[in-house]
Structures are given as C-alpha cells and as structure tokens.
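Worksheet: the structure to be examined is printed underneath.
Here the complex is missing one protein chain, while the rest keep their positions.
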Amino acid sequence: MRQARIATFAAGAAAVALTVAGCSPSDTDDDAGPVTLETWISQDMDTLFPGDAGSYDPISVLDVVYDGLVRYDPETTEPYNYVAESIEPNDDNTVWTITIKPDLTFQNGEPVDAAAFARSWNYTADGDNGLYSNYFFSIIEGYDEMQPETDDDGNITAPGAADELSGVEVTDDLTLEVTLSSPFAGFATMLGYTGFFPIAQECLDDVEKCSTQPIGNGPFRVTEWQQSQELTAERWEDYPLEETPGYDAIHWTEYAAGETASWADFQADEIDLSFPPTAEVEAAKNDPELSQRYVEAPGAALTYLGFSLYTDGPWQDVEFRKAISMAIDREGIISSLGSGQATPADSWVVPGGVPGGEAGTCEWCVYDPEAAKAALEQAGGWPEGEKLQISLGDDDAEVEYFTAIGNSIEEVLGIPYELDILPSSDYFSTRSAQGFDGAFRNNWFPDYPLNENYLSFYAAGSEEDSQFGWYSEEFEDKLDEAAAAPSLDESVALYQEAEQILAEEFPTIPFRWSFSATYYSERLDNVVLNPFSGAPILRAIEITA
Amino acid sequence: MSDAAASAPPAARTAASSPVAEAWRTLRRRPDTVIAAVVLLFFAVMAAFPRLFTSTSPRTCPIREARTAPQGWGGDHPLGTDALGCDVLATLVHGVRPSLLLAVVVVGISLLIGVTLGLLAGYYLGWVDYLVSRAVEVFLVVPLLLAALLVLSLFKGVDLGAGTFNVILLPAVVLILFGWMPYARYVRASTLEAKNLDYVTAARSLGASDVRIMTRHVLPNAIGTVTALLPTSVAGVISAEAVLSFLGIGVRPPATSWGIQIEQGSQWVLGGAPHILLAPLACLVATVLALVVLGDALRDALDPRLAA
Partner (left out) sequence: MGRYILRRAVQAVGTLLLVMLLLHLLTTVAIQLNGNPAQAFFGDKVATPAQIAAVEERFDLDDPCYDQVGNPCLGPFVERLGQYAQGDFGTNLRGREVADIVATAAPNTLRLFCIVLVTWLALGMVLGSVAARWRGSAGDHGIRLTSVLIDAFPVFVLLIVYRYVVAVPLHGWAEDTFGADSWPPYWFKPSFDPDHPWATVLVPGILLGLAGSAAFIRLVRASQLESYQGDHVRTARSKGLVERHVVVHHVVRNSSVPVVTAVGLTFAEALGGAVITEGLMNIYGMGGVLWGAVRDDDVSLVLGVVTLLAAVTVVVMIVVDIAYALLDPRIRYE
C-alpha cells in the first residue's frame, strides 16, 4: 500500500493562498491555541515503525511523519523525486544509483543520508526481525542470506546468515547503489512506500520506543499517542522541504469500528473528515449543504472471487467460472448494499488508477443471466443436491455482500450456496494451505501503483504453491519478460499482455473496486483524495477557520 | 444479561404445597396470562407451520428490490423487503423456528443438567458437592459472552450443514454450557432443605432407595421454584441469541433468525427503511413480554405467599 499524496501542491497552494488572503486576513487569527485538524483512524493500529506498518492507518499517519525518496502525483499516481535528488538505473535495470538531497535531517537532528536508508532497509530486510514489510526487499540482492532457515514443520533452525543486504552499498554520504537480484524497471515506483522510509540511529537503538514515538523526517512530529484512543502530531517548525500545510497539528481519534463510526462525531462537529455508514449515505447525498463538502475518487482495492482449483469440482471448467461471473449482479448489489460506494469490477488491474490499468479487460464480468445459464449448460451443470460453498473472513459488511452474491448466483443459475465464515486467522491460513472447497473471497490492495503489483502474486511457480491452485507457464514467462523490459513503458505494456492471459484462463472473478469518498467540515478547504489509497491528502488540506 | 440476577435469590423458597390444579385455576383468572399464552401459541404455530403465513421463500432475494417499503396485506411484500431484497414477512416467519427451537433446547438441556447436578450435590454432599460447587463457581466466573466468543470462534470453521437444528447447534452448545449453573444452585439449595423434612427422613427409615427418595420426594419439592424460572429463561435465551447475532457469532447467514434480522435492520433504522428493524423487534418484544408475564404468573401461582 502506498500513500501517494499531494502533487500539484505548489500550484494548489498558490491558488489557495490567494483565495484565503482574499476572504480572511491573516491578522484576524487571534484565536489562542493551535489550529488542529481533527480526523480518524481505526483502533487496531499497533505500530508506527516504517518497516512494520502495512495497513491503511499507520501508512496514513506515517505519510505526514516521514518523507520517502519519492512521493506520488495525486493526478497520475506517478512517482516524483522528493527526498531523492535523482534515481538512475543502469541499462538493464539491475543497478540503481540513488542520490539524496543534501542537508536534510531527522526531527532529532540526525542527518538523513544514505546510511539512514541503508540502516532502515537492512533492519526490515533481516528476516530474523519478523517485520511486515520484509518481503519488499526480496527484490534486492542479498535478501535470501538474511532469512532464517526453517525445517519442514516451519520451525526456525538457524537465523539468517547475513545482517546486511549485499545489494545495498553506501558509496558516499548521499549516494546509495542498489543491486537487484533480477531486473525490475519499476523499482523507483516502490521507493515511496513506508517500508522504504529512512530511520534514525536513535530509532534503531530502541525500536520498541520508536514504534510508538517515531523520529521522522516529515513535516509533523508525533507528540502524544494514547494507544487505541488518540494520537496527536504537531508541525515540525524546522521542516526543510516544501510540502507542509498551513495548520499546526493533527489529532486522530481512534475508532474501533473504523471510519463510519466517526460519522456521529462528524455531525456533532467534532471531526473534520468522515464518511457515513451505508444506511445514511442517501441522506447525506440529499443534504444540499453537506453535499457541497464532498470529494470522491475511485479506489484501487479489488475484491474478487477465487476457486479452489486444487479440488475436484465443476469449477475446474472455465465455462462454469464464466457462468458464475455472469450470474453476479454487480451493479445491483453495489448500488443497493454500498449505496454506490464501490465500482463494479471488469478488470484485474484498477482502470485509470495505475499505469497500465484499463477497464473492460474481463469479457465475462457483465451481468447476463441468459449467457450465464448457457455457460453453465455447456459446463455440464451443477451436481444435484450439492451446495456451492463460498468461504470468507468474518467481516460483517463482507458477509452481507457475499450473501447478496450467493443470492444472485442462486437466483440466476439455481445453484444453492452456503457461506463458510471463518475467523480471519483461519481464513488466511486455510487459503495459503489450499484448504477451501468451492469459491472464496479475496481482496487485493496494491502496494505501489504499477499494474505489475496486481498480477505478480498469481505467479507462484507451481500449482501447489498458488493460493488458487492455478499455474500458467505462459503467464509466468510473460511476467519475467515484462520485468526485464528496458523501460517502464514497455514493461507496463507487457504486463498488460499478462493480464490478457489471466482474462482468458479466468482463474478468478473480479467483483468490485473500492471507492473512496469523504465529507469534510465547513472549515476545511482543498480536500483532495489520493486516487491510489483513497485517503485524504492531509498535507494539502487548508483550514480556513 | 438480566436473568442471573432474577434467578439467584440467596436461598430457594420452599415450593408451594398447593396442587397443580390450584395453580392452573389462579393462572386462568388473570387476563394478562391468557393474552400471553395466546401470543406464544401464535408464534408456536408459526414455527411449526410457516407456510400458513407466507408462500414466499425467504431465500428469494432479488437485490434490485432491496428495501421496498411495506405494501400491506395483498401486496407482494406485505412487510416490505430487507437490505438484501428478501421478503421481510417470509424471513420473519421462517426465522421463528430457529429462535424458538434454540430457546427451548437450551433451557431444556440446561435444566436437565442443572437439576441432576444440583440434586446429586445437595443429596450426597461431600466430594460430589465439592466438585459441583467448584464447577459452578468456575463457570460463573467466566463471563457468558466471553465464553461464547471463544467457543463460537473455535468452531466457526466447522461445517455442520444447514438443517434447522444444525444451524442453531453451536449457539445452543455455548448457551447450555454456560447456562446450567443457576438451576444447579437452586436445586441444590432446595434439596438441602427438603432432605431433612420429616417425610423424607421417614421414607429413608422405611428403606427407600436413594434414587427413589430423590425422584419421588426431594425433586418435586425442589422443582417448583425452578419451574417458575423457565419462561423468563426462555425469554433470556431469545434475547441472548439476538445479542450473539449482533456480535456476528450467532446463527450463521444465509440461515436466518430474529436476532440476525434485528442486527441487519438496526443499521437501516435511519436509512429510510425502519420496517426491517421494527418487524422482527416487535415479534421479539412480544414473545419475551409474553414469556415474562407467564413466568410471573407461574411464580405467583406456585408461591401463593407472593401473589399480588
């Protein structure tokens, strides 16, 4: 997951500055106390250590606390250099030379230099530390030597042999030379992800402390975190770079039930950014005043159905999978259950959201009861008396969606279904152990904006290692070819061809794209959503109170 | 959550000696009791013969017809449709069976376990009593909901099939496991009391066997107070099922129950479709109300000292 934020910041800021100067003279700002942005995060945020932060909430906090080598343009999601002065690959995209802007420091005064990045990457890449973002570094040479050895039962027999990535070399104070284990044209795109943020030596000396009181290099400093209740960050006055907002502090209230739980507080003017629970979406839309303070953007997360292609069943037949796909009334389900807060999916890569994403690559993702029945006929029908098992994790909203999917399939094809709702730990381990029998829910939120990220996890190397039980040599060859392409554009085009292979073999059924939308309070201005993550770009927000 | 308090007076009252017929006569004289009985009968019939009330299947759910407002008798959807497009009346009618069955099964089996253990503990005392008392204590200390969470999440992955009984099996097991203690406490206390009554001593001196004394002399004495608890307990289980459903660990969708309907409906109470909540809520409140009224009446009838 990636936080692409601000982009047209300079232009936007200039425009906003003019507007603001016109309506509210700055000298009337005699209100005592700092101007604080009030927003929300979910309660399960556990860490703010860059290498361990993998979900929406820590990423959105870290986005204002740390600066990465690159940041992402909110219009195109393309990376541009931020902390990096330049990022240059060699001819075959295997060795990347990164130079860092001079005179940057952490909030504790330590320099942000090549060593700061190397120390962060080495720590996260070291498998013995068991950090979330560890797998990102598998692309860098020397990764394998840093991973612990395990026996067949999955118990550690020996720690990793090396403690540093041999592919990361600090050539001088501000220059890093990164050698990849295989060519990858999109490497620069990965570098803005939280896992690649630098860390201070003081942070590494006490990782536990740094997980709750981060020492960042971004425009905000975390001043107080009452874990599970609230988090406050204040503006860092000595911030040397340009992307920093005009307000003084950000206060996150943590909600157990996530964003929609904050809606009542939003209505009571206690929170600046929020989105209503499904049932209240209509009412909010129809409120003429409220609908003025609304932004929306397509999201990049794909929810899709997989089949246990490793067990025997009608789903082995591609026609059957097509029948199921065409029997799902995506439009109807999404407009009714989500009040339109999602987009029916007809591709495997988010259209428009990332380079190479196009709508309509899935030919059979249109609701067509007649064609669905015909396809089922061709596939030999459904065995009498059996039920189609649909497995998913125990998330209430998702259970509702998948009940509707099941209803839709049952109505069109006459296939009775049964939901198999599992606790999430069970769900994930069953999936990776190939333990389902029927259809199952999947969700993918990409780590960085490149179509490759939506496709590469299908390439497991063999049928046994794939969570879908699907393997295509053609597909894997195409991915290798794309990764080795000389330029990013050529690479993107080859990945598109790989998506075509997926579309033909049809191992999974796209269902819906996430959709981001936010209402904001009267005092906010310039609220822009990151087209990639869907989070409001905090650094761009203006508070006009 | 509330019956524990209601069902745990310090010492069991001695059961009334008045015969059952007397109790029956008292019951009949109270109009609220009659109304309560009619309400319960109505839902019992609904549970047994759902097709009498609706011909629509609760599993036919065209999503594009979701949240249709109630159309009144004669319409396609007399009580409207829910968030998934299923007919509310049909879901309601077909949801009675799991709700009531769960309540009856849970109370029945808990009663059986509680009475047996309480009787044995109170009669034999000694190590039997020690074991039962410790068990009661341990189970009382673990909060029901926590235990329910643990056990239900434990078996969440277990596939039980989709028959009415299978659907309620898990919640039933949990509610029984953590619901038998009040009965055991009651029965133990009344057994202690009854054991020393003259006629029991007499029976023993005449050489009656332990089993005979327990079933013929002690049990009838102890069962009175417990009987009065039953309707309230059934009501408690119905409410508990709603709470479990609200937390997502009750009956599993697509199977349905009142609890699930209330849980789903509660989201839409402000979204322009309050009928999704109100219909099952009204049924739940009516049933629970009827059961509690019946329980009160029964207690008064069995324990004339408290009659209003």
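First chain written, first letter: the chains are A and B, and each begins at residue 1.
Here, a residue touches a chain if its C-beta (ideal position, glycine included) is under 8 Å from a C-beta of that chain, and two chains touch if they have at least 3 such contacts.
None of these values were measured; they are calculated from a predicted model.
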Where A:147, A:308, A:389 or A:451 are the choices, the one touching the absent chain is A:147
Sole touch to the unshown chain from A:51, A:127, A:313 or A:536: residue A:127
Which of these touches the unseen chain: B:151, B:169, B:230 or B:279?
B:151
Under the stated touch rule, tell me which residues of chain A contact the chain that is not displayed.
43-44, 46-47, 54-55, 127-130, 132, 134-135, 147-150, 153-156, 208, 211, 226-230, 253-257, 261-262, 264-265, 267-270, 280, 394, 422-426, 428-430, 432-433, 442-445, 457, 460, 467
Give me the chain B residues in contact with the hidden chain, please.
1-6, 8-10, 13, 134, 137-138, 140-146, 149-151, 153-157, 235, 239, 242-243, 246-247, 262-263, 266, 269-270, 277, 281, 284-285, 288-289, 292-293, 296, 305-306, 308
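By definition in this document, only the chains that are shown with their structure count from here on.
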With centres defined as the mean C-alpha position, give me the chain A-chain B separation in Å.
46
With touch defined as at the start, can you tell me which chain A residues reach chain B in the complex?
277-283, 329, 332-333, 336-337, 387, 389, 394, 396, 399-400, 403-404, 406-408, 410-411, 417-423, 426, 430
Taking the complex as given, what residues does chain B use to touch chain A?
59-64, 66-67, 83-86, 153, 156-157, 159, 162, 248, 252-254, 264, 267-273
